[in-house]
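For this depiction, one protein chain was excluded, whereas all remaining protein chains were kept in their positions.
Naming follows writing order (A, B and C), and every chain is counted from residue 1.
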Amino acid sequence: MSIYREKVIDHYKNPRNFGKLDNPDIEVKESNPLCGDDIELYIKLNTNGSVADVKFSGKGCALSIAAASVLTEIISGKKLKELKRLNKKDIIKALDLPDPGPTRIECLLLPIKALKLGLTEYLKREVSNSKS
Amino acid sequence: MSIYREKVIDHYKNPRNFGKLDNPDIEVKESNPLCGDDIELYIKLNTNGSVADVKFSGKGCALSIAAASVLTEIISGKKLKELKRLNKKDIIKALDLPDPGPTRIECLLLPIKALKLGLTEYLKREVSNSKS
Amino acid sequence: MKLKGINVEAIRKDFPILKRKINGKSLIYFDNAATSQKPRQVINAISKYYSLYNANIHRTIHKLGVEATEAYENVRDKVVKFINAKHREEVLFVRNTTEAINLVAYSWGRANISKGDTILLTEMEHHSNIIPWQLLAKEKSANLKYIGITDDGFLKDDEIKEYLDNHPKILAITHVSNVLGTINPIKEIVRYAHKNGVIVLVDGAQSVPHMPVNVQDLDCDFLAFSSHKMLGPTGVGILYGKRELLENMEPFQGGGDMIKEVHLNYAKWNDLPWKFEAGTANIADVIGFGAAIDYLNKIGMENVRAHEVDLTSYALNKMSEIENLKIYGPIDVNYRCGVISFNIGNIHPHDVATILDSEGIAIRSGHHCAQPLMERLNVPAVNRASFYIYNTKEEIDIMVNVLKEIKEVFKI
Partner (left out) sequence: MKLKGINVEAIRKDFPILKRKINGKSLIYFDNAATSQKPRQVINAISKYYSLYNANIHRTIHKLGVEATEAYENVRDKVVKFINAKHREEVLFVRNTTEAINLVAYSWGRANISKGDTILLTEMEHHSNIIPWQLLAKEKSANLKYIGITDDGFLKDDEIKEYLDNHPKILAITHVSNVLGTINPIKEIVRYAHKNGVIVLVDGAQSVPHMPVNVQDLDCDFLAFSSHKMLGPTGVGILYGKRELLENMEPFQGGGDMIKEVHLNYAKWNDLPWKFEAGTANIADVIGFGAAIDYLNKIGMENVRAHEVDLTSYALNKMSEIENLKIYGPIDVNYRCGVISFNIGNIHPHDVATILDSEGIAIRSGHHCAQPLMERLNVPAVNRASFYIYNTKEEIDIMVNVLKEIKEVFKI
């Protein structure tokens, strides 16, 4: 049972910040075709560029849902710069997990992948907006 | 060297009854695509159905040439009935050979195969001649 | 622990991998539908080949080559007997079931399927029996039709008849579903198909390893199966085809060994079966496969089947006692093989498989290369436990206990 600690199950059964946001600054979806997992992330930013509000929705295995849930907790209030530095270790630590092995790590990474994709898209948009 | 006894080499270097016959009763060709061997047999029969004259020509390895050569000796003067009974053992014995193994046996068999084919064709012709 | 003529304890000693510990627990291998484990007899046959008589085969004069050729061709005779083929020319060595089906789709299909023709499949096919036909249908503008399945996992009888009455060119159908375990009534289907002039290819990947299969009795036109699912090595599959059909087919791959004569602008093909075996064969693994057939013959395929029926009904009983555990496919063991697909509540199969793995139990979870069937069942994925001759009821008990614990962990 080792990798399914209390915390994972708790986040999976009671996901934090589950839902959607209207008019988010960042809205992004990532999926893992292997598992059929889908994660959508919605983020609203403050004018100073920190996370004002975050929600996620989607379906998936316990690991991807718990990872998404804990990710929303981690990033709340954080600056964009700080978000870029997040990696799998942060998730693993926050969920109090042992090494999940090469196949299941993909599930844990899915929400972070979504976040990074969303950030890239957001920054591109910002650059082109400031140019125009 | 074991399988290349004196007798094989002798028949190969000095093939008996090498050549062709005009107007033979039996004329037949067999080949072994694996080796590229070709053997042609020519047989003239007496009125009593025994072998009056026999010649062979063709090209091939030492085993097929020696086997053809010794076959012409074996069948000279024999009755058709007796020819039908010939098999590889007769050739192996006549050439004083050990077992040549599954690949090379095909070479030894080539002349006998030619003979059997020739006999079958001859008898078919005879039957249809006697009918008409 | 003797089960219907099978001495499982003795058998287990032959499988070195069963001594393996996974996360400190003894390995319980329930992923046999994906690939089986191998007895030392098979492993040794391969080592022995490489250590004593490894050589390229056919047209070889030296002794190693003669021995290797004999051993390789002997295995063909073993396969002929094992499936009761009428002629040895009807058994071709390929890489796996997938290649066997592709060979038919390319060589028979390209010559016989034209625009507007129908290729008939079923909703329970493995991707290997779908994609080759999709590629063919696309190339030739032909149609694909799928026989549907009932909610309890059988092919719909009326659709079998209806679709066959419409004269498709070929029916490509699995003997046993790798997800549902359903054993399809191939003999009756073939009879009906032949009445309608329909060629039948049977995907035997999940049947030949698990029950007696007799091609003359089934009267199917083609049968495809894989060595690696029946104790043999990876890299070997069999395509059985009726001689007349194979004789009239053009070669699939071209190269060494499949020709009689080659000239700059044309070639003459070799006789069957070699016409379809281009290039250096997988000699070592064919020989290893021969050892696998010997092993299965010693047990007897009737006994293999009986053992699996016994295990499967035991497992079905135990598992159906677990609340919220849904089992897919027929319930009657007379109509199913030792493949049990299931889901527990809405717990994702990957979570179930991960937890089982942490207890040393190997099952498979996912779409099992049968996405159209997943769509039909309306699930993204299922768990699948599948059994073979070395599995025991004790192992099933351990799995069932872990499944119950999983429910507790997930609080359902």
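Everything that follows uses one rule, which is that a residue touches a chain if its C-beta (ideal position, glycine included) is under 8 Å from a C-beta of that chain, and two chains touch if they have at least 3 such contacts.
Here the structure is a predicted model, which is why all the values come from computation and not from measurement.
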### Where the missing chain makes contact, among the chains that are shown
A, B, C
### Query
For the full complex, which residue in C:74, C:280 or C:297 touches the chain that was left out?
C:280
### Query
Thinking of the whole complex, not just what is shown, which of C:153, C:209 or C:235 touches the missing chain?
C:235
#### Entry: Residue of C:69, C:128, C:206 or C:392 touching the missing chain in the full complex
C:128
### Query
If the missing chain were put back, which residues of subunit B would it touch?
1-4, 9, 12-13, 34-37, 60-63, 100, 104, 107
### Task
Determine and list the subunit A residues touching the chain excluded from the picture.
33-34, 101-104
### Query
In the whole complex, what residues of subunit C lie against the chain that is missing from view?
16-17, 20, 22-23, 27, 29, 31, 34-35, 37-38, 40, 42-43, 46-47, 50-56, 59-65, 95-99, 101-102, 105-106, 126-128, 130-132, 134-135, 144, 146, 226, 228, 233-237, 250-251, 253-259, 261-267, 278-285, 350, 353-354, 356-357, 361-366, 369, 371-372, 375
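The rule is simple: only the chains that are shown with their structure count from here on.
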### Query
Which two chains have the most C-beta pairs in contact?
A-C
### Task
State, to the nearest whole Å, the distance from the C-alpha centre of subunit B to the C-alpha centre of subunit C.
50
### Query
Just how far, in Å, is the C-alpha centre of subunit C from the one of subunit A?
41
### Task
For subunit A and subunit B, let me know how many angstrom lie between their CA-based centres, rounded off.
86
### Query
What residues in subunit C touch two or more of the other chains?
none
### Where subunit B touches two or more other chains, by residue
none
